[in-house]
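Submitted below is the structure of interest, expressed as structure tokens.
Note that one protein chain is taken out, while the other chains of the complex remain in position.
Right, subunit A next:
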Amino acid sequence: MASKMDIAREGILTFNDSKAKRSFIMKHWPLYAISIPGLLYFIIFKYIPLFGSVIAFQDYNIFKGIRGSKWVGLEHFQRMFEYHEFLMILKNTLLIGLYDLVFAFPIPILLALLLNEIRFHGYKRVVQTVIYMPHFLSWVIVGGVVVALLSPSTGVVNHSLGWFGIEPIYFLGENSYIRTILIGSGIWKDSGWGTIIYLAAIAGINPDLYEAAEMDGAGKFRQVMAITVPSILPVITILFLLHIGRFLDFGFERVFVFLNSLNSENGEILDTYVYRAGLVDRQYSYTTAIGLFKSIVGLVLIVAGNSLSKKASGEGLY
């Protein structure tokens, strides 16, 4: 019995006929039994909606259901690209995604490099504890804190600006500030948290390398650029790819908490638009088309980014 299990563990378990296979499964039936609810969960809550996405190609009518509704082909996708409002929202989504990539992505790397230079252990601990904290607050709370800081009448930011003789600015009420606020609050919430993985990568670097560099007369900065950064480059690449794959997924909550009628022209993204047009205005088929478009673009981005990075560095997600 033990030997059979060893074989199984190495993954070369073979069966002479289906009867042997069935009796093997029967012997371990509890394993198969407890997996059923989980598998059903994925089929019901993940796969059925996936197939339900065909309503993007229909004029879905909630009373007729998928089978009774009329098929319209790509009409909704076409409508999407002809619609002025949609193009504006797509532009917002792309720009916000791009700003997030350019400004927010490098910050955890910089923070990790700086944290790594702190030699005093207790101090490092305290700093880490503090910069991880905002990650656990909900977006609603982060939103509330930001609103308080930026409030035109009582916020500290406007009071500080007042010292320089600048009139109070209603930051959340203007289109020109919303993107900065979105990216900035994201940096505040998650950049400390993002350092964890880089710090782990840095901790794995062979200390001999630094000693050798020091012998050769390399300064601290030179050591960071020549050893630390190249050593964590694979991790950076992988996280960058993951980020690219989620390019359009900036997140519903973090935008929704800041969104109001005064800043939506620059702030509304696909996720908030799908909510508004889909659930509030009940344009089911049209917004499903938008969602599907988003998923497909995301998939293409992952595949493209992966093959690019494999070509360039040999590192990839799969």
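The definition used in the following text is that a residue touches a chain if its C-beta (ideal position, glycine included) is under 8 Å from a C-beta of that chain, and two chains touch if they have at least 3 such contacts; residues count from 1.
Following the convention adopted for this analysis, contacts and distances are computed from a predicted model.
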| item | value |
| --- | --- |
| Undepicted complex member, UniProt protein name, chosen from "YCII-related domain-containing protein", "Carbohydrate ABC transporter permease", "Substrate-binding domain-containing protein" or "2-oxoisovalerate dehydrogenase subunit beta" | "Carbohydrate ABC transporter permease" |
| Chain not shown: contacting residue from A:A104, A:I131, A:I227 or A:I269 | A:I131 |
| Omitted-chain contact residue, chosen from A:K70, A:K91 or A:H159 | A:H159 |
| Residue among A:L50, A:M225, A:L262 or A:A312 touching the omitted chain | A:L50 |
| Residue among A:H28, A:K70 or A:K220 that touches the chain left out of view | A:H28 |
| Interface with the undisplayed chain - residues on subunit A | 1-2, 5, 8-9, 11, 13, 21, 24-25, 28-32, 34-35, 37-39, 41-50, 52-53, 55-56, 62, 111, 114-115, 117-118, 120, 123, 126-127, 129-134, 136-141, 143-145, 147-149, 151, 153-154, 156, 159, 162, 188, 192, 196-197, 200, 245, 252-253, 256-258, 274-275, 278-279, 284, 287-288, 290-292, 294-295, 298-299, 302 |
